[in-house]
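Mind having a look at this structure? Questions to follow.
One protein chain is absent from this view; the other protein chains keep their places.
Our next item is subunit A:
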Amino acid sequence: MIEAILDFNFMQNAFAAAVLASIACGLIGTIIVEKKLVMLSGGIAHTSFGGIGLGYLLNIEPIYGAFAFAVGASLAIASIRRKIGTGSDTLIGMFWSLGMALGVLFIGFTPGYPPDISSYLFGDILTVRRVDVWMMGALTVFMLLAIISLFNYWKAYLFDEEFLRVLGVKSTLLENFLFIMIALAIVILIRVVGIVLVIALLTAPPAAARLYTEDLKKIMGLAVVFGLIFSFSGLTFSYYYDLPSGAVIIITAALFYFGSVVVRGSNE
């Protein structure tokens, strides 16, 4: 496989995508898990399917459509959530199916043969193109900088947003920023594991990492490492045995998490 990575363009792209996806899921996944925004992220991911459909319909790159829909959905959810207070799961469910429905509708309107959408739904790391890698790279660098440069604020925001507001920090700015970053992370991960499977890759690495350490920074780092392990297992199986990479990544991640729970206890 290492020779293949050196020789073949598509394997280089897959390799880069695996690394970038692991960084994204480690950083944003940790925040999502600790802030209990898992279902919300699932809602944003599924809403982005509407953008993919629109991309096909308008004959633009579907992933750009997904990008626009994900950012739009996350900001909309954030602002409606602030208005109605708690109980945002109804709202999330609504966005979740609405996005899927719009996607199906747009694809229905698309003239000609219906496109194969399964790589967007379930991911296919071997079909990642160079242009995808560049986009993923740019987004990952942006997220990395955003999280490192504001780390102390993120930590305080995750732990006790209200106290931050009392100190005079505008926590809604942080929140909107975070929601945009969740959208970015989802767009990065769509090419690798797909819309349907993205939640597991966002949650399993940080949840497993949490079992091994009690420090937020270390959880993020360890989650990136775990993400790498899962992604490369997917890449390997996909390359040698022609298995669907997204599925293998998720199954490895879930098995690893359950294994960690058994080994490490519930960490209480």
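We take it that contacts are C-beta pairs under 8 Å (C-beta built on N, C-alpha and C of every residue); 3 or more make two chains touch, one makes a residue touch a chain; residues count from 1.
Convention: contacts and distances are computed from a predicted model.
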Complex member absent from the view - protein name from UniProt, among "Zinc transport system ATP-binding protein", "AAA family ATPase", "RNA polymerase sigma factor (Sigma-70 family)" or "Aspartate carbamoyltransferase": "Zinc transport system ATP-binding protein"
Of A:I219, A:L235 or A:I250, the one touching the omitted chain in the full complex: A:I219
Which residue of A:A18, A:I32 or A:L158 touches the chain not shown here: A:L158
Hidden-chain contact residue, picked from the options A:S79, A:S97, A:S118 or A:S149: A:S149
Chain not shown, touching residues in subunit A: 34, 36, 148-153, 155-156, 158-160, 162-170, 173-174, 210, 213-216, 219, 267-268
